[in-house]
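Read through the structure below, which is laid out as structure tokens, and then see the notes.
Every protein chain but one is kept in place in this view of the complex.
A and B label the chains in the order they appear, each numbered from 1.
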Amino acid sequence: MIKMGTKVNLISGRTIVQGQNLDNKLSEAYFNEVATCELNESDMEKLGVAADGHVKVKTNYGEVVVKAKEKAGTPEGVIFIPMGPWANALVSGDTHGAGMPSFKGIDAEIEPTEEEVLQVKALMKTYME
Amino acid sequence: MAEGELLIRNGVVYDPINGVKGEKKDICIRDGKVVEEVKNPKVIDAEGRVVMPGGVDIHSHIAGAKVNAGRLFRPEDGRKGVKARTKVCRSESGYSVPNTFATGYRYARMGYTFVMEAAMPPLAARHTHEEMVDIPILDNAALPLIDNNWMTMEYVKSGDMDLLAAYIAWMMKATKGYGVKVVNPGGTEAWAWAKNCDLNDEVPYFDVTPAEIVKNLAVANEKFEMPHSIHVHGNMLGHPGNYEVTTSTYDLVKGIKPYRDRPAMHATHTQFHAYGGTRWGDFESKAGAIADYINKNEHVSIDLGSIILGDTTTMTADGPMEYSLYQITGRKWTNHDVELETGSGITPFLYSGKSPVNTIQWAIGQELALLVKDPWKLALTTDHPNAGPFIGYPIIISMLMSKRRRDESAEDMHKVIFDRAEYSSIDREYDLNEIAIITRGMAAKTLGLHEHGKGHLGVGADGDVAVYDMSPEETDAGKIQKAFLNTKYTIKGGEVVVKDGEVVATPAGKTYFVTPECDDKLTDEMLVKLKDKFEHYYSVNFNNYPVQDAYVPNPYEIKAPWRS
Partner (left out) sequence: MVEITDVVCSLCGCVCDDIVVEVEDNKVTKVKKGACAVGKSKLMGHGRIEEPAIRENGNLKDCSYDEAIKKAAEILAASRRPLLYGWSSTVCEADKVGVELAEEIGAVIDNTASVCHGPSVLAIQDVGLPSCTLGEVKNRADLIIYWGANPAAAHANHMKRYSYISKGYWTEEGKKNKKLVVVDVRRTPTAKMADVFLQIEQGKDYLVFSALRALLYGYDDVVPEEVGGISKKDLLETVKMMKEAKFGIIFFGMGVTHTRGRHNNIVNAIETTRAAHTHTKFSIMPMRGHYNVAGINQVCTWETGFPFAVDLSRGYAWYNPGEISATDLLIRRECDAALIIASDPGAHFPGESIRHLSKIPVIQIDPFPNPTTEFADVVIPAAISGVEAEGNVYRMDNIPIRLRKLVDTEYLADEEIMKSILEEVRAIKEKEGE
């Protein structure tokens, strides 16, 4: 059950279009595919966000604005952001002694927003400040 | 190969291939080869020290898919034997599964200059070659596995020996291989269904028996002037009571006429195949029975697979054997079946002198060496790393040379050694000439490498020389072991690569491979069948399968004409 500010479970992973643009990450196609957040229909409704509406996702490690995308087959309470710079803005670097960051199963909060989605260059700039 | 001249003066030379048994003699080398005399050489003073040709190892797992899988899954082994890089050497790691650099340096420090990688899965041959390029100093070669291959079994079934020979020829060329390797024939294919085969069982779906595979491969192999015979790891390795399977396997090639004066079969790591008893509880040595067979027959040569006590990493294309071993120990286990060709398994193992079974295994390896009368029929190996790492060779040498050391060691072993092995009743002691035979002469001859400059110091031979820091009269086993572990000098192709036990130069080794010459028509007929296998069953395309020349930057080709 998703409400504003309620915790969801964030996972990231590959998609076909993400893979097609693996060597083309500064492209529009990559941005359109990867700066997105997949939710199931009922979560979209509960959140009150339309397709392509923007959502802000926050974790203990960062926050990022991405486009919402309805995706059947995503369980309630789980959000999926394709692997890439936007998902990784939210990911923990703690490797639990295994060398592997936490790319999946991250406690996150989600809310609709009017804010713009940052392009990749602008997103990278935030790290250099 | 180093340019210029080198003189190794006044050493006591053991060069069994040329019948030199401990003569005070100079060795002259020019431009990497042994010559009659030199004019203005660099001089190495070997005064009173033991001098031998560079060592030749007939069977060792040093490079390729399963060796690296062994390294990868045993970081605890990698942490042993670490040594920082020097100005000359790359960093070293590992004990039973040393990294490629350590492999080259350690063999060179023992005076070895040629090592045969004993099992190359054809589909992963590129991997074997990539690693061999990264093994410094040593000349090398590899034996592709040709026995569990569907092509082989189908030709064995149809009885087309010429086509089987054509397949062997194609595979040697495609893998840049040296000779036909057999590992648990039929049993490894059966393992793809979690089954195994005894010598006369039918291989599931293929309607042939392991015995037929071995025999036919030997016949097909001798259709060419192959430098080496088929190289066989038989069925039922490691099983109590397997010695009869072993001698029955030897019997298979009786009467097959080899192309030259070598046996028709080399049976490897014989220790693992010389077991009596019916189970582990009544396990006993049958080294005597095996030695008796070898003494009475000329068609089989063997290597020892002698045990080095301690922890090691076992690895073989004999998948079902490794699974059995893992079930005994419960330790980690890796398996890798290879489509249409072979398989492999890896598991760590501890050989303990407190264990009755390990004690008998330990005894068998040495008993074989002591009971086989003619040292030209056997080579010293530990089937590295299966019975223990190759750096244990000097231990075995000291044992074979000293009855006293054997007696002392037996006292530390499980008492079963006194009643289920002949060990303590054997008085024979090896002399240095016999040691030179089992560590270089026999291997070079059996592999046919003596005709290509390996394993001896006759004029024209490679300038590969080991100078051991011991006098020929030395009887102290500890000092013998020490001398054979680190040479005073190792010379490779006329260049000093080891001095006072330290590696001082790391020239690249050569890769030896055999090109059997097969009739085009026969090859074309064979290729119809082979291409069909690629079309339907392999996961790699035919044109991407053969090892490209780029993988063998220092090639040494040996042509093997068809015997008309």
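Details
The rule we apply is simple: a contact is a pair of C-beta atoms (placed from the backbone, for glycine too) under 8 Å apart; a residue touches a chain by one contact, two chains touch by 3 or more.
Just so we're clear, the structure is a prediction, and the values are computed from it rather than from any experiment.
From the set B:14, B:101, B:114 or B:484, the residue in touch with the chain omitted from the display is B:101, counting the whole complex.
Touching the missing chain, out of B:222, B:337, B:383 or B:495, is residue B:337. For chain B, the list of residues touching the undisplayed chain reads 63, 65, 67-69, 71-75, 78-79, 82-85, 90-94, 97-101, 123-124, 126-127, 130-131, 134, 192-194, 205, 326, 332-340, 343, 346-347, 536-541, 543-544, 548, 550-551. Residues of chain A that touch the chain left out of the display are 9, 11-16, 19-27, 61-62, 71-75, 78, 80, 83-85, 88-105, 120-121, 123-125, 127-128.
Note that in this section only the chains that are shown with their structure count from here on.
Look at where the CA atoms of chain A average out and do the same for chain B: the two points lie 56 Å apart.
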